[in-house]
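After the structure tokens below, expect a handful of questions from me.
Note that this complex is displayed minus one protein chain, with the remaining chains in position.
And now, chain A:
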Amino acid sequence: MGDLREPRRGCCPPMELMRSEAMQLVQIIIPIESSHLTMSYLGNLGLLQFKDLNADKSPFQRTYANQIKRCGEMARKLRLFKEQMTKAGIVPSAMPVTQTQVDFDDLEIKLGDLEAELIEVNANNEKLQRTYNELLEYMLVLQKGGEFFQSAQSRATAQQREIEAHQPGDASLDSPLLLEQEMLTDPSKQVKLGFISGLVPKDKSMAFERILFRATRGNVFIRQEPIDNPVTDPVSGEKVAKNVFIIFYSGERAKAKILKICEAFGANRYPFTEDIGKQMQMILEVSGKIAELKTTIDVGLLHRDTILKNIAHQFEQWNQLVREEKSIYHTLNMLSLDVTKKCLVAEGWSPVFATTQIQEALQRATRDSNSQVGSIFQVLHTRESPPTYFKTNKFTSAFQEIVDAYGIAKYQEANPGVFTIVTFPFLFAVMFGDWGHGLCLLLGTLFLIVREKKLSSQKLGDIMEMMFGGRYVIMMMALFSIYTGLIYNEFFSVPFELFGKSAYACRDPSCSDATTVGLIKVRRTYPFGVDPEWHGSRSELPFLNSLKMKMSILIGVAQMNLGIILSYFNATFFRNGLNIWYQFIPQLIFLNSLFGYLSLLIIVKWCTGSQSDLYHVMIYMFLSPTDELGENQLFPGQKTLQLVLLVLALISVPWMLFPKPLLLKKQHQERHQGQTYTALQSTEESLEVDHSHDSNGHEEFEFSEVFVHQMIHTIEFVLGAVSNTASYLRLWALSLAHSELSAVFYEKVLLLAWGYNNVIILIVGIIVFVAATVGVLLVMETLSAFLHALRLHWVEFQNKFYEGDGYKFAPFSFVLVGEEDE
């Protein structure tokens, strides 16, 4: 709240993960000759987030635009190689352990050469392939056409013979004259019939035939012969089912028409001769050519494969190098060029602990690049809010992501992620209490954890990726579910007497009234969890409802109090006394005088076994606080306590509302008066930094705005205290739903199937039971309980202290660059 004092280092050592890492704004001046190497070392380190000092320049105006273009071109070539490799079924080998040093310029030339070679080889192969396919089709035409002509000729000769056989025998008068005339027409006068042969796609063949028929007015003879196996089309390169066709026509005009139609239907035409001798010759010729081409193509493919294999060997390394180079130039573009053009000036955020590492990297870069001048590293002072950086490990990162999904923590504010690690799985387990289901969940997640190394290097599906990322969250959830399952005494909804005998027994040996009046408590309370005797009894539901509802409220009040206490730690950390006195204390009083008191009543009622009605007590505490409680009194002095609490709650509302804005106004006025004296101090700092301060430092103080803000905050808290407590009742609802569902599956499926004394029914019953347990309870219930636990953390817990308006630390790191591109 405009408090500019440095955050306090606490009395005790700082807790890991509780506060984000201390950050500093650093300036590095790098001589231009060592800038590239410096960036490469810093990228390996990955602990510096550069600020864009050229935000006003477009990407093309920047210093290294050209290099970035080159990198983009190389990346494109690499993508082409990758595409070719996947087509050829070659998998790029994993990163070699010993990396040979590759020069960027050499690599660029090499990539260019390889691309040209590959393109040429591909083009040649394509051409050859096309010719090969054409020849194959030609071969088919020759075969089918030959068959056709042969069969036609044999039929013709048969006919001829028949006619001849007829003629001498009955050269009688009744033989038709016209026919004879026709038969005997002079061969020279015969119209020469032309023919065209080729292939047409099978699905077009009908239309093709029809169009030909219409176009030539029926003056064609078409013969089509389907081919058994689909052939590769030379033009498109796809497998198509085709027909061989032969068209007989007469006249040049008809020929022209037919040719056009062939073209339109994509029918490939091939020359054909009637002469059988020639045909044989051609078949021989074509098959020879085909064999020849086949070997040529095979050699070409082999050549391509060797090229690709060579590429695959080093592909990952090159890819990484190009990505790194691109990110280096990208980062260099964010630095501002010094006036003398001899050095680059970088500004950025780094964690304080990384200072020595960064300086070391800078020195190493200076040494390795044989630069005359070293880089200059200095810390700048700024009032800008630094980025938030939590050092997480594989266990805590998933929990931190749960918090980050709501909002990134403000710089160094208390991180709810710490408590989320325990309370999140705990609240989940309250809703998912069944140690059988918990064990299933645990086995599933242990499988993921055991195979962690193997799975983390693999590419998983979307859902699997999510499960794998949250494996430790699921493990914690499963562990707590087993615990709460033991408390609820449910193993797939079946209770066990694990911790001694039930506390309840029949009143008398005959057990006559056990179904009407009920059992009585004869022993000490069941030591751990819910008494097994409750299961299946008629009073189970009323008992569990009452228990789980009260438990939800107790847990909720405890967690909300934890949230308010965290706001105290935030206030002391940022040395904000106002927030302690005028926010933390009244909030604590308000919540506890209403719902803390309710929790107390619940516990007292349990301990004393009182019959009093808690609803009545709470309602009349507000409606008529001075009335006697009568039979609802739980302990002496309750009325006085209620009055005091009510007054405290009423006082704490204006306490939250008014003092803070007024005091802020006073503080601002005091600072404003003294400003003429304090302004001089800042002249020591560099001009650049001072410039950025100005916008933040002299903020106008709008009283009305601050007051409205505080009013909203107060109303939100007061109403929220009620609605948030009610919201915790979802714990009751979901836990009840879970236990009822699992009881239904157990009784109505498994026990029912068992009752039939039939193996087949039993097996079907077991299958249905397993499917329902996995599908409904383990998947859907897990999801819904997860979401509700998530909400309870994001809203009910975090709104008590968490601002979440920070921004995440995004360092320049090669590891992250690789991940982004995937």
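Things to note:
Everything below uses one rule, namely that contacts are C-beta pairs under 8 Å (C-beta built on N, C-alpha and C of every residue); 3 or more make two chains touch, one makes a residue touch a chain; residues count from 1.
The rule is short, and it goes like this: contacts and distances are computed from a predicted model.
Taken from the listed names "Large ribosomal subunit protein mL43", "Trm112p-domain-containing protein", "V-type proton ATPase subunit e1" or "RNA helicase", the protein name that UniProt assigns to the chain not shown is "V-type proton ATPase subunit e1". Interface note for the absent chain: among A:Phe50, A:Trp318, A:Trp349 or A:Trp534, the touching residue is A:Trp534.
When the full complex is taken into account, the listed residue touching the unshown chain is A:Phe419, out of A:Tyr41, A:Tyr329 or A:Phe419. Of A:Ser457, A:Thr516, A:Ser704 or A:Asn757, it is A:Thr516 that touches the chain left out of the display. Taking the complete complex into account, residues 12-18, 418-419, 421-423, 426, 430, 480, 483-484, 487, 503-504, 514-521, 524-531, 533-534, 536-540, 542-543, 546-547, 550-551, 554-555, 558, 603, 606-609, 611 of chain A touch the chain not shown.
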